[in-house]
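Shown here: the complex without one of its protein chains, the others still in place.
The block that comes next holds chain A.
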Amino acid sequence: MQVTSSVREPLITGGKTLKDVTHDVSRQVEGKPTLGWILGLLVAVGVLLLGSLALVATLWEGIGMWGLNKTVGWAWDITNFVWWVGIGHAGTLISAVLLLFRQKWRMAINRAAEAMTIFAVICAAMFPVIHMGRPWLGAYWALPLPNTFGSLWVNFNSPLLWDVFAISTYFSVSLVFWYIGLIPDFATIRDRATGLRRTIYGALSFGWDGAAKTWSRYESVALILAGLATPLVLSVHTIVSFDFATSVIPGWHTTIFPPYFVAGAIFSGFAMVLTLMIITRKLFKLEDYITIGHIELMNIVIIITGSIVGIAYITEFFIAWYSGVAAEQYAFMNRAFGPYAWAYWSMMTCNVISPQLFWFKKIRTSIVATFALSIVVNIGMWFERFVIIVTSLHRDYLPSSWAMFYPTISDVGVYLFTFGLFFTLFLLFAKFFPVINMAEVKSIVKSSSEKVNK
């Protein structure tokens, strides 16, 4: 039995019926692409092509094309990697953790957020592969493959190898979770279509017929996958943080990293979900499904995780002082007041101060303010990773080897390439796949629409 509270805001507005849900979501899959979508795709593919020049140059010439030097061996590559992986945390968090907590507002946004996760992880995974320098040999360095070096295996004691397993497992499980959810919706599109579209969506829908027995199994698969994906989400950024935390570099060697990285990942992931959802709901006229209520709830998650991240920054600073270790103290003073102070204070402003604006209900329910702040958070989180990586490396134990990092056009170009790839994939998804999980939304039409609460 469904119990609804009369004070609870409806999740679906506009008095939608089941048929309206099917129609509103299937409409953009079946209709001709809109001008906005075509222009968006052209820009995305343009950026992709432009960036691929830098990518090809890097692959051909080697990573000497980047601004790295003997002191700063990781800079934009790993910054971008951690940034994209962080963004890739929101999708599975929304669909898995919120499913376990029975948060029904997830249903309107989980499909697009999961797609975003998958595309962000693809972009992220590119960087460790490219930064190996000779990626065509990468499989031997990253995977336990039998080889002719006397079977010298990969080192399972290395956090970098754990990361390979974490990212690839996360990607595969998220992909499966996403696809299982898509099957019933592909069947909806199949049953509305004729001709070639019917054949294509028929194959994609895997012969779904909506039988109660299958739905029962489907629900049990979704629940177990959510149960598996929840610790998986938390493990991925934990293991990413091990890449740094298990080293002996001052500024990296801290036990606070795993929870701090996970909070930061959720923070940046939700910011990117907001950026994309605000555009998607407008472009596809889905305002009745992705309501101001949804935006407000996501902004609340941003306040919470942003505050956790803020406390982590301050704790790190305090512990550096309290440790009494001169190198550690210097690393943090250098971060805040050294040559990269501008990056540090950009990070502090974007990540710690700006999300606090969401305490005002007017701001967190304003679409314009949310959109602007979501981009600010994304910028701030990029700077966080840049600050952690570059400021810790550029002045290490030996003052004679101190150096600065200056990005080259190839650094910028490869980053642009991932942007082009991400938006191309997202736009293709938004056109050809149902962007809202129709089946799940239909299951709450009766209990959470405006009609019932009136």
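Criterion: contacts are C-beta pairs under 8 Å (C-beta built on N, C-alpha and C of every residue); 3 or more make two chains touch, one makes a residue touch a chain; residues count from 1.
The rule is simple: contacts and distances are computed from a predicted model.
> Out of "Glycerol acyltransferase", "Membrane protein", "Spermidine/putrescine transport system permease protein" or "ABC transporter ATP-binding protein", which one is the UniProt protein name for the chain not included here?
Protein name of the absent chain (UniProt record): "Membrane protein".
> Specify the residue from the set A:V221, A:I353 or A:M404 that touches the hidden chain.
A:V221
> Can you say which of A:E9, A:D191 or A:E296 touches the chain missing from this structure?
A:D191
> Could you tell which one of A:L55, A:A166 or A:L373 touches the chain left off the display?
Considering the complete complex, A:A166 is the one touching the chain left out.
> Among A:G31, A:G150 or A:G324, exactly one should touch the missing chain; which is it?
A:G150
> Would you write out the residues of chain A that touch the absent chain, in ascending order?
17-19, 22, 144, 150-157, 159, 161-162, 165-166, 169, 172-173, 176-177, 180, 183-184, 187-188, 190-192, 203-204, 206-221, 224-225, 228-229, 231-232, 235, 239, 242, 439-440, 442-443, 446
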